[in-house]
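Entry: chain A
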Amino acid sequence: MELVLAIGIGTLAASGVWLILRPRTFQVIIGLSLLSYAVNLFIVAMGRARTGAPVLIAKEIGDPSKYADPLPQALVLTAIVISFATTALFLVVLLASRGLARTDHVDGQEPEA
Partner candidate 1 sequence: MTRLLPFPIVSFCLLALWLLLNQAVTVGHILLGCLLALAGGWLLTVLELPSTRLRRPGVMLRLLGLVAIDIVRSNLAVGRIVFGFGRQEWTSGFVNIPLDMRNPYGLGALACIITSTPGTLWVKFDAQKGSLMIHVLDLVDEGEWIRMIKGRYERHLLEIFE
Partner candidate 2 sequence: MISWRTEWVVELGLDFILRLDGFAWAFAMLVTGIGFLVVLYARYYMSPSDPVPRFFSLLLAFMGAMLGIVLSGNLLQLVFFWELTSLFSFLLISYWHHNSAARDGARMALVITSSGGLCLFAGVLLIGHIVGSYDLDEVLASGEAIRSHALYVPALVLILLGALTKSAQFPFHFWLPHAMAAPTPVSAYLHSATMVKAGVFLLVRLWPALGGTNEWLWLVGSAGLITFLLGAFLAVFQQDLKGLLAYSTISHLGLITLLTGLDTPFGQIAAIFHIMNHATFKASLFMAAGIIDHETGTRDIRRLSGLWAFMPITATLAMVAAGSMAGVPLLNGFLSKEMFFAETIEMHDNSLVDRALPYIVTAASTFTVAYSLRFIRDVFFGPAPVGLPRTPHEPPLLMRLPAELLVLACVVVGIAPGITVAPLLDTAAGAVLGSKMPEYSLSIWHGFTPEFLMSILAMTGGVGVYVILRPYLLVNEGPPLLNRFNGKQVFDWLMVTLSWRLARWLESILETRRLQPQLRILAGVACVAALLPLYSRGIPLDDPFGGKFDLPFAVLWAVGCACAIGAAVQAKFHRVVALILLGTAGLVTCVSFVWLSAPDVALTQIVVESVTTVLLLLGLRWLPKRVGPAGSDEAGRRIRWHRIRDFSIALFVGVGLAALALAVMQHPGTESISRYFVENAYTKGGGTNVVNVILVDFRGFDTLGEITVLAVVALTVYALLRRFRPAPESIPVPEQQHAQDSHDEAHPDRQKGDTAKETTETAALIMALLFPVIGVVAIFLLLRGHDLPGGGFVAGVAMATAFILQYMARGTIWVEARLHVLPVRWMGVGLLLAGCTGAAACVVGYPFLTSYFAYAELPLVGRIPTASAFLFDIGVFSLVVGATVLMLIAIAHQSLRRYGKPPQTVSPLAGEPAKEGLV
């Protein structure tokens, strides 16, 4: 499972990086979204996530280490909110750029051929 997750993270990241290096703003925003998926999974992976680990606190806590590490999850939640916000913002800026510059190129002008 770890390997599959790692490959998943890697593929998301690679696709995302490829896209943010592209010249069109829409490509960049898709790339950033993919990257943020990759990073979110990466953060959870840093908690050495396991399948089926208990999440909620039971009456007797027992061994705390058998629980899924809650901290990375909390961090990811924060990261998700922030990346949601920034995606929205970037979208609007790219729309504004498109409206004012009449192009969807990331530099606000078509490259000279």
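On the choice of candidates, all candidates are chains of the complex that A comes from, given by their letters.
Rule of thumb we're sticking to: contacts are C-beta pairs under 8 Å (C-beta built on N, C-alpha and C of every residue); 3 or more make two chains touch, one makes a residue touch a chain; residues count from 1.
Please read all numbers here as calculations on a predicted model, not as lab measurements.
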Have a look at 1 or 2 and point out the one touching chain A within this complex.
2
Using the touch definition up top, name the residues of chain A that touch candidate 2 in the complex.
1-31, 33-34, 37-38, 40-42, 44-58, 61, 64-65, 67-71, 73-74, 76-78, 80-82, 84-89, 91-96, 98-100, 102-104, 106-107
